[in-house]
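The other protein chains are all here in position, but one chain of the complex has been omitted.
Let's look at chain A:
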Amino acid sequence: MKEYSTFDILGPIMIGPSSSHTAGAVRLGKISKQIAGQGFYEVEFILHGSFAMTYKGHGTDRALIAGILGMNPDDERIVHSFDIAKENNINIVFSASDLGYQHPNTVKILFKYEDKEDFYVIGSSIGGGNIIITNINGNELEMNGNKPTILLKYLDRKGVISEISSILAKDQLNIATMKVTRDKDIATMVCELDDNINSSIVDKISTIDKILYVKSINPIVR
């Protein structure tokens, strides 16, 4: 039996009209921006399934843009996000595509940068404002953004996990879950923690040998 808290039932406080098509879309946008990083000049939203069919009526487009601008699901500026993106000189493109076997409310968010390669994140809004990220630049994974999360990519070798966990332990951070998958010699790790992560941890982890990518994502309010 799933547990519910009082504020799962009376909440979230959100901008309407739909927890999955609006609130979840804001969270997808915001978490994707945190994964991809700042400095993009254009964002393309490739919508799949129900997102592609009904995004206009639910304001899913405004919600996704609000997310990549860093807004939370209860921000009353969401309705104006097209204008705010323009003020910030971010070009916005929407398209529809069949992304294959995916949840009906799925979006691929493609970030474009002047000084580095394109970066994409695929995620789904799975109901009640909950989301799941399933793909980052072709790496399949699963993260829901409900807990502070460290994302890592590294050339696999012995001892990496213990080096990471000792850095976390030194800073009194407790690991809640850790999942590692491997494609050829490149390993992807999703590590959820009980406490929020500060940037010094990311700096320390990035000094470990053969780390290709490290990012920390603190949870987004629901």
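Observations, loosely collected:
Quick note on the criterion: a contact is a pair of C-beta atoms (placed from the backbone, for glycine too) under 8 Å apart; a residue touches a chain by one contact, two chains touch by 3 or more; residues count from 1.
Please note the rule applied: contacts and distances are computed from a predicted model.
Only one chain is not pictured, and the protein name UniProt records for it, out of "Spermidine/putrescine transport system permease protein", "Glutamine ABC transporter ATP-binding protein", "RNA polymerase sigma factor, sigma-70 family" or "L-serine dehydratase", is "L-serine dehydratase".
Within the complete assembly, A:15 is the residue of A:15, A:36, A:69 or A:85 that touches the hidden chain.
Against the chain not shown here, chain A presents residues 1-19, 22-23, 50, 53-54, 56-59, 62, 74, 76, 78-79, 127-129.
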